[in-house]
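One protein chain is absent from this view; the other protein chains keep their places.
Order of writing sets the labels: A, B and C. Residues in every chain begin at 1.
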Amino acid sequence: MVGHAFMGTVHSQAWRTVNHAFDLPAQVELAAVCGRDHERVAAAAQRLGWDTHLTDWRELVARDDIDVIDICTPGDSHAKIAIAALEAGKHVLCEKPLANSVEEARAMVAAADKARQAGVRSACGFNYRRVPALSLLRNMIEGGRLGRIRHVRAAYLQDWITDPDFPLVWRLRKEVAGSGALGDIGAHIIDLAQYLTGDRLTGVCGLSETFVKERPLPGAPTGGLSAQGADGAPRGEVTVDDASLFLGRFAGGALASFEATRFATGRRNALRLEINGSLGSAAFDLERLNELEFLDATQPVAEQGFRRILVTEPEHPYMAAWWPPGHIIGYEHTFTHEVRDLVEAIVSERDPRPSFADALQVQLVLDAVERSAAAGSAWTPVPAGDDLPATA
Amino acid sequence: MVGHAFMGTVHSQAWRTVNHAFDLPAQVELAAVCGRDHERVAAAAQRLGWDTHLTDWRELVARDDIDVIDICTPGDSHAKIAIAALEAGKHVLCEKPLANSVEEARAMVAAADKARQAGVRSACGFNYRRVPALSLLRNMIEGGRLGRIRHVRAAYLQDWITDPDFPLVWRLRKEVAGSGALGDIGAHIIDLAQYLTGDRLTGVCGLSETFVKERPLPGAPTGGLSAQGADGAPRGEVTVDDASLFLGRFAGGALASFEATRFATGRRNALRLEINGSLGSAAFDLERLNELEFLDATQPVAEQGFRRILVTEPEHPYMAAWWPPGHIIGYEHTFTHEVRDLVEAIVSERDPRPSFADALQVQLVLDAVERSAAAGSAWTPVPAGDDLPATA
Amino acid sequence: MVGHAFMGTVHSQAWRTVNHAFDLPAQVELAAVCGRDHERVAAAAQRLGWDTHLTDWRELVARDDIDVIDICTPGDSHAKIAIAALEAGKHVLCEKPLANSVEEARAMVAAADKARQAGVRSACGFNYRRVPALSLLRNMIEGGRLGRIRHVRAAYLQDWITDPDFPLVWRLRKEVAGSGALGDIGAHIIDLAQYLTGDRLTGVCGLSETFVKERPLPGAPTGGLSAQGADGAPRGEVTVDDASLFLGRFAGGALASFEATRFATGRRNALRLEINGSLGSAAFDLERLNELEFLDATQPVAEQGFRRILVTEPEHPYMAAWWPPGHIIGYEHTFTHEVRDLVEAIVSERDPRPSFADALQVQLVLDAVERSAAAGSAWTPVPAGDDLPATA
Partner (left out) sequence: MVGHAFMGTVHSQAWRTVNHAFDLPAQVELAAVCGRDHERVAAAAQRLGWDTHLTDWRELVARDDIDVIDICTPGDSHAKIAIAALEAGKHVLCEKPLANSVEEARAMVAAADKARQAGVRSACGFNYRRVPALSLLRNMIEGGRLGRIRHVRAAYLQDWITDPDFPLVWRLRKEVAGSGALGDIGAHIIDLAQYLTGDRLTGVCGLSETFVKERPLPGAPTGGLSAQGADGAPRGEVTVDDASLFLGRFAGGALASFEATRFATGRRNALRLEINGSLGSAAFDLERLNELEFLDATQPVAEQGFRRILVTEPEHPYMAAWWPPGHIIGYEHTFTHEVRDLVEAIVSERDPRPSFADALQVQLVLDAVERSAAAGSAWTPVPAGDDLPATA
């Protein structure tokens, strides 16, 4: 594993747990974790349960005893690590968004395509596909339970930077993070919208805003080149979007709206989806991830209503591995499901999903939104990558 | 109409509106309202839309031009007014609880039985039977959608007297109100439980509490015989229950719990019901009276869930008279439905429900709860009145 | 009153009720209702409680005994009736949207301005401003409880035409209705967004769709010029939008998204609003119109949460006129509040709100959305009318 911050921590929990929850055809070993700072990565290895630790990801890629590389770094290093790992014959799990640009993403897809011919697998970490409620919804839509899709409305609402004195962390710097709310959380709802509908966005129009233009530098010494806040602390420019909104059309004719923001006061992690079809509708909120709201419009009108399916039955995706009905699971379980599916795909020599190509398709939408926002919200077509999700 | 306070006001709204909302076989005229204080009843007649006003209900009963007497007074006067009105050949709508004692209620049933033979009708104002969501639920249970009933849990939670300085109004005095939370709001959930299940309670055990024993007399002069509060205001004894809880068994084998309280801080008017049967369950909350929660246990387990039926479709009871789907109705509409059903029953020479006998059955439960509470919560059978609701 | 269909029915209920619920400085009399078909308007007058009926609105406008004209017709006749009524010195309440075009709306504003100088008042029927929960929210935002507004997300979701065989009623024909979902329900959320924030939209980008292009003609004879459906019934072209979505920016810097659709299966009348500010957030759903969700971000983080305010206290706008706390009101009450405010304004010689100018500002947004949708979602500025809502 490369990286041991938030994503590294939760991935570690998944790798440690997966063999205890699922009957897998292989036994996972946590071989080595890699980080830039020797002291911090040593502590992380200890805390997170990794056998060894390193400070150079190239050494990790070079090791013979390692089969899978899990990339948990910021987006600016995804491409180089992933491509090197694939070339070294390592299976790769890469955190989302796949890359910081379409160009990088295309290079990664090319590397993945080449590696695949040698039986080397790759996947992108859109973990919310593995929320059981959303896996269930995917199955229901695929099975025709919602009929023809007319509307997708998706919002990912957070509020962790509403305080203008929240510091200028790496996620607020374009050169590291690629973009702000759009790439970080907007990427999730784009991927989910395309995954759930089995369709792809063909065009978008959007707008973005950075409400707080400058923020205190994290741990910066007083003085320097940067602007200063009222308290004299040095400030730097926020170079990413605080919020991005866009509208879109799907190939199959559905209309969609998307919103990604870090300024939705009181909404801590509200990834909300609603999908309306000719035969039914569904709604979801990540803050209640064990629940799926579903309306079956084929039932008698007097008994219709959105029902709260508590997605904790053994009949539900992934849930036979966990607790009795009504005993809920949490955020981290989505990663356990992700690595379970990855291990199963690798051992059975299948390509895991979402593939790098799936993730490129997300990247193409992100890119189109940014270009639209820069061009006065003009309608901007989204090109198709090589390996499209099937059209519903 | 006799009485023009809260109940009088909302009944007036119903009488004024019913012919505009429903096609009725008769045109309602608001002939006369009766109250004890001349000035206040005159103002009420003007405000509420009554043609004339009186200060003696006996005069009202004696008038030839009046067909229906609507009794909206406190419980201590129900029996005498209702019996006189029935003997005078007037159809009677009497507010709940029917009476302040089983003895009075029995006398009223006897008067109603006698009057019925002369084509004179009577009904008790358990208006919540006319919440469309609950009428729908009654139909669903009667149609077998819930299967065999196992559990009824009912609570009526209010909080309007949690302040110990709230005055000693008539609803807190036994000689006027009969009882406190039990008879006022507990009566509603008893009636609903028996109505919805089509079954009757055969035994109970209960307990009651008066949390605040003395309260300021309303508008009382300083001094006098009563106790005094910290502020020197004269106080009187609260002679009814602030809260009553009881458990019960239905003839059909279901278990039930009931709670009526005026001390549920933050619950303004939360009449909540939940019914579990072998084939399904339902839940209701009066604060969201346009909604019925329903779970159909005959559906595949992976798609089961409590659905929120928005009971605003023309297919739903009473709702064709109102607005398009999704446009909700309010508390007062239950009374409009009540008088609509009453007028239809009178004109078509049918007996309206709930009958005085239905209301006596509620009174018998109230009485059994009080006796149980007085006897250390001992199990106390509930006798059957003459005209039982049918057993499901 | 001109028109006696859905809006006429609910306005009548308001006019009949307002003096019984509120202490008003004038007594309302339901003088005359006007409709095109003699037989139908006669029946309507009887059912809705109007003293007389007419078939020519010009006669109504000419009558000396009438003070107020309430226009409940489709949008294509608003301008001519309203202007004539104002010129005749009648106060006017005109249903929304104000007109079918900006040009008409401007003419109406001019007529209103001129009439105002003679003490003649005019208002547009955006009744949802009178939902107590939204009046409360307006007060809270005005009082600074939400701080600086960052986000408005508004959706008005209905589903009454998802069936492709639903007939081609007047609301689906551009020449009568002006537009489809956009003008009918989108107008409501535009007005509310501007009213609640006290700000105005300065630019938009949008898109529209008509999912079902042709529908059966209502009551049409077989044959004729129109297309035919599978069942041989003659069909006509749907000339309005089934759904419209747009993004916008407010003068004060807030971002907004709007969606109006009649294809949101299972959402009967879901007008949803969420507003995020620097100090708090609020959310609302018309299907639960007695509730306001509010988060106060100034409270300790460990106790923060969206609270469900049950807006039924006497302290809440309009609610002292109705029932005790927790006893909810319905859709029709918003109209009773509307006419109450209108009567009070007229008698006290104040200009009621929303004024025709407020409604013109909505019309300007509708127009900009249509132009944007026609121009590939290009960013389209919204000009300011003469009488802007104040900027927050």
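Some notes on this structure:
Methods note: contacts are C-beta pairs under 8 Å (C-beta built on N, C-alpha and C of every residue); 3 or more make two chains touch, one makes a residue touch a chain.
Small disclaimer: the values here were computed from a predicted structure and weren't measured.
Considering the intact complex, the chain excluded from display touches A, B, C. The missing chain, though absent from the display, is touched by one residue of B:Thr73, B:Gln194, B:Thr261 or B:Thr334; that residue is B:Thr261. Only one residue from B:Gly35, B:Pro74, B:Gly280 or B:Gly330 touches the chain missing from this view: B:Gly280.
For the options A:Val33, A:Ala79, A:Ala270 or A:Val382, the residue in contact with the chain missing from this view is A:Ala270. In the complete assembly, the contact with the undisplayed chain comes from C:Arg307, out of C:Arg63, C:Arg272, C:Arg307 or C:Arg353. The chain omitted from view is touched by exactly one of A:Ser122, A:Ser135 or A:Gln158, namely A:Gln158. Contact between subunit B and the absent chain runs through residues 150-151, 153, 155, 157, 159, 162, 205-207, 209, 211, 243, 245-247, 249, 253, 255, 257, 259, 261, 263-267, 274, 276-281, 295, 297, 304-306, 376-379. Residues of subunit A in touch with the missing chain: 6, 10, 12-13, 16-17, 20-21, 47-49, 158, 160, 267-270, 286-290, 310, 312-313, 322-333.
The chain not shown here touches subunit C at positions 136, 292, 294-296, 300-310, 313, 315-316.
Following the convention adopted for this analysis, only the chains that are shown with their structure count from here on.
Geometrically, the chain at the heart of the complex, using CA-atom means, is C. A centroid comparison over C-alpha atoms places B as the chain most distant from subunit A.
Among the chain pairings, A-C comes first (most C-beta pairs in contact).
Distance between subunit A and subunit B, defined via averaged C-alpha coordinates, is recorded as 54 Å.
Taking each chain's centre as the average of its CA atoms, subunit B and subunit C sit 37 Å apart. Residue positions of subunit C touching 2 or more other chains: 267.
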